[in-house]
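Note that this complex is displayed minus one protein chain, with the remaining chains in position.
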């Protein structure tokens, strides 16, 4: 084995590589005592035409509206009416019930894979409410909340997860990779962060055409390391694109903590400074803060002041997906000790503080959404689950939509497949 | 033609796309009156273990050592002795003469392509002096100054440019894509910014091995838009890598001004903030500032405090390359009115201020380096120039070094080529 | 050919407000090969514009624009620089119709100059079409003359699927007979150099018989069409030259008709040999014309080396190599 190594100079101290490690590993006692809880209501709300550099503080602080007692305070309080808050609560509960049901369905062998968003429901639901219904969403695989907030039928989503005969995606995509054009929801990719430049491009197109719709995109904090993230931010900055770019920082990327995406050295919102665009850092488990920040960014975009990068600070309560076992790399109790709490409980507490909610109504609502999810699951499962023989789209549909018109070589391949099936007595 | 466009909402003002435009286009009167000249000596020199966030001001300000009278002032003054300054001056003059000679050679048809660094000589020469000779350089195509400062034979570089029989790269690379392992100078790529993550990787390796050598990389401001730039910065930040990353912001990328790389919204040094690493912005035509900033960054790296991103603010005085005609996209007089002047003149003025230089010695030195370059060109051209028949490496050398050992299919192809030549009477 | 491409873009920018043209240096400057010269001045800065130097972003935002309903025509300055965009092409542009079951589609045309013969060295000379012809959902077009270039480019822009439109830069200014030591002849002297000002289309997926003959069939595209024809003419070889024009979808019928007639087949391309598009052509021809073949199919391609700057004419599959291959083909 040849080495290209030279001789180190002996009179200098040796260099060393820093390899990040999370605070706690399985076996460690979890202790968030030194977590500095950002004060609710303390961050100012700058005008939406502020220069990026003038709001540098906002990338290091954290916008919080709900305080420990569940009161909404400070300049970011969006002052939403109780009906709207109850709708948000209902939608978050629906997402949670939906996730629980499909996680279980995967365990029961009804599909291959599922991704929950447990603990992060506020990031999608809050944003959906702050955007206009026809603003275009470019989500990652963890924004099922957007679809649910936009009223998309649960059974339709479940059919996708089951790759069954009711799956509008015809069994082509892995579970949770929804597409819903009528809800202005872009087809989800399995490749991380590719949606980021696409969202920027869509918003550029909207600006070129003098349209009024803006675009929004989401990716995880781990995915911000991808080159596509940089591509998106450069283009967004150069053309002052009307786009809202959200990083859901749930602190984990499969087994890697956010330090492997640069989180030890600064915040993710701080990336905005490097591109001269607006950046906001938000308590992602505080749905009012999520709403307010997204509304601020969308107002900014609509007024022609360009893009905003929002970091939603949250915590991935479950495993990365059904393929994952988080107890292998982080203590199981971390989830419960996590200081920013649960977004559903926090909104419920707020509504209670307002005198607009109580435990009974909460229990009733929970039961209601669970029943709704159960009903949807029945409807979806009636159309088949993954692997149950021929309850999927016909095999030859596989050749459709590769191109707009099927070219000859694909027609030939389709015909060959059918002929071979026939010859085999299938 | 089908459209996927929806209907714009009529009650909102239409969006518009911002497309950057440089200040001056051919035909415009060039006027830098509103250029805010940064004050020499005004920027503080923070300790080399400062946190990135604590030196945020340094990414927006500009480190300058030489004032308008050519005096070296302020905390960044490296206090170099006159001999060293004269060496730097000589090297800058050599680069300029070298560039002029080879630019001419290309025009005379002796090679296909050439890239000058006129006006930017300080960025490479200043950095080379601040690094240790065995620190590893990952240059772009515009850092010929590094090789010249490290004493590399000019004739050897010219042979590469001529792709002749003396070309150690065996005629394989385009002109100026040097490689000089003995000078710790990495093989230059034609693909922009790829050297950035490579430099980070080399420095990671050095740290893993407990070596003492650091790495340095250069790219143009236009190239910072590439994904590789982001890759490099993420890895550099995560592992606190001992690497000095320089952006030579010469304000142009072929015909595109720096606004198309994000330069309208912030500085290029500001990118550092997004990764939580140290950032410095420097007058790249002030070789003392270049030296001082590179020395600061290398001290920081060696002490284990991680990477630094340095923006060297300069101006590309010539065309992008011999294939370019800058008068098509910018006024020709911009070059002369550019407020930060010429790095060679500024260093000469400084030496003169010190009483260590005068016009006569300058003229003599110029004549000396021109003669040296002429001599080297003679030596190189004696080994052939591009396209002069068989004054290049034998054709069959083309098959070498694709792999360490030539596999059978390449041997067969080589033999086929030789047999076909023979059959054709060649 | 560069004017023909410029004209196609001009025509389409004029006809369809959804068309936008973008890329490094394509705006004010008009592109490093002048393909977009004058278009920004004529059609405006939001229709024709420069981009950051980020090929991933160029294609990535074009995908988003395509999803919106525009017909973006991004340029990659050299085909050698398309690799950073590969993921947005392979995993996104060409997959979106499929994965959304037709809800979204991406009508983009990526233009890029390819090929060598201009002393561009290994990073301005590559012919990477073989990387893309393996990618399903993508159409790949390589024109060989101005007339085709314009008609094919218009068809590509109007196509509702992603199209990769590679332009052989060696023939931007005139056809090339393979003799690098001869003066360049301009397109004006060539019949296909005449290009109507107006709109016209050449359908994707149709090859052309560039020269009729009976001795054997030469399958070629781009620059090599001219090298092949010149070879036949200079050597009095009665070969049939098929100009593929579109690589995917491939016009198999035209190919097989010719090979059935001649019984012998030579495949010529500038790209490296192993795994190049020639391999697919060879496999297809032997599958379809097995019983008609009288000799092994010959592949005349770039060697399996990078494209070397100073030695480029050793790499280029020129007249000598065609002659020797023809000998082997006819003697077999």
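For reference, chains read A, B and C in written order, and residue numbers begin at 1 within each chain.
Convention: a residue touches a chain if its C-beta (ideal position, glycine included) is under 8 Å from a C-beta of that chain, and two chains touch if they have at least 3 such contacts.
Everything numeric here is computed off the predicted structure, so don't read it as measured data.
Chemist: The chain left out touches which of the shown chains?
Modeler: Among the chains that are shown, those touched by the missing chain are A, B, C.
Chemist: For the chain not shown, which residue from A:90, A:142, A:209 or A:392 touches it across the whole complex?
Modeler: A:392
Chemist: Please identify which residue in A:91, A:211 or A:226 touches the non-displayed chain.
Modeler: Answer from the full complex: A:226 touches the omitted chain.
Chemist: Given that one chain is not shown, which residue among A:43, A:192 or A:214 touches it?
Modeler: From the options A:43, A:192 or A:214, the contact with the absent chain belongs to A:192.
Chemist: With respect to the chain omitted from the figure, which of C:53, C:106, C:259 or C:297 is a touching residue?
Modeler: Checking the options C:53, C:106, C:259 or C:297, the one contacting the hidden chain is C:297.
Chemist: Using the touch rule from the top, list residues of chain C that touch the missing partner.
Modeler: 56, 80, 83-84, 86-87, 90-91, 95, 98-99, 122-123, 130-131, 133-137, 248, 250, 271-272, 274-280, 282-283, 286-287, 290, 293, 295-299, 304-306, 332
Chemist: Kindly note down the residues of chain B that lie in touch with the hidden chain.
Modeler: Per the touch rule, chain B residues meeting the hidden chain are 136, 138, 168-170, 172-173, 177, 179-181, 186-187, 189-191, 194, 196-209, 215, 227-228, 230-232, 234-235, 238, 400-404, 407-409.
Chemist: Considering the entire assembly, which residues of chain A contact the chain that has been omitted?
Modeler: 1-5, 16-17, 19-21, 25, 112-113, 163-164, 167, 170-175, 177, 189-192, 222-223, 225-228, 253-256, 260-262, 323, 328-329, 386-387, 392-393, 395, 397-399, 402, 409-410, 413, 417, 419-421, 423-424, 426
Following the convention adopted for this analysis, only the chains that are shown with their structure count from here on.
Chemist: Report the inter-centroid distance (CA atoms only) between chain A and chain C in whole Å.
Modeler: About 40 Å, centre to centre.
Chemist: What's the distance between the Cα centroids of chain B and chain C, rounded to whole Å?
Modeler: Once rounded, the distance between the two centres reads 34 Å.
Chemist: Going through chain A residue by residue, note those that touch at least 2 other chains and give them in order.
Modeler: 203-204, 206-209, 227-228, 230-231, 234, 238, in rising order.
Chemist: Where in chain C do residues touch two or more of the other chains?
Modeler: Only 46, 51-52, 54, 56-57, 67-69, 84, 104-105, 160 qualify.
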